[in-house]
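Shown here: the complex without one of its protein chains, the others still in place.
On to chain A.
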Amino acid sequence: MIGADDIPVIPRGVRMQFDRVRDRWVLLAPERTVALDEIGRAILSEIDGARSFGQITAGLAARYAAPEDQIAADSRGFLGALVERRFIEVRK
C-alpha cells in the first residue's frame, strides 16, 4: 500500500504517449499498453520523482476541488495496480 510520504516514480521503459490513431492517452510499458482516462493521466502527470504521494493527491484535490480522501483512495488504487504490474515504482 502506498503511503503519503512515499515517492512514486515512473521507471525507465515506461512512458505516457498520445495515441493519435485512437485519440487517447496511453501508458506504454514493456510489451504492454494501458489506455488512460483523464483521471489516470492527471495522476501520472503529477509524478516527477521528487514529490510524495501525499503532495500529489493534495495538489489534485485542490485543482479539481474534490475531497482529498477520495482522491487519495482513487489514486492509491490506480497506482497500486500499476506497482503490482511493475509499471510504477515507489521510493519509501
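Basically, a residue touches a chain if its C-beta (ideal position, glycine included) is under 8 Å from a C-beta of that chain, and two chains touch if they have at least 3 such contacts; residues count from 1.
As a convention for this text, contacts and distances are computed from a predicted model.
K.L.:
Mind telling me which option in "ABC transporter ATP-binding protein", "PqqA peptide cyclase", "Tryptophan synthase alpha chain" or "Cytochrome o ubiquinol oxidase subunit 1" is what UniProt lists for the chain we can't see?
P.N.:
"PqqA peptide cyclase"
K.L.:
Quick one: which of A:11, A:49 or A:67 touches the chain that's been left out?
P.N.:
A:11
K.L.:
Looking at the whole complex, which of A:9, A:61 or A:83 touches the chain that is not displayed?
P.N.:
Once the missing chain is taken into account, the touching residue is A:83.
K.L.:
For review purposes, identify every residue of chain A that touches the missing chain, sorted by number.
P.N.:
11-15, 17, 19, 21-22, 26, 28, 30-33, 83-86
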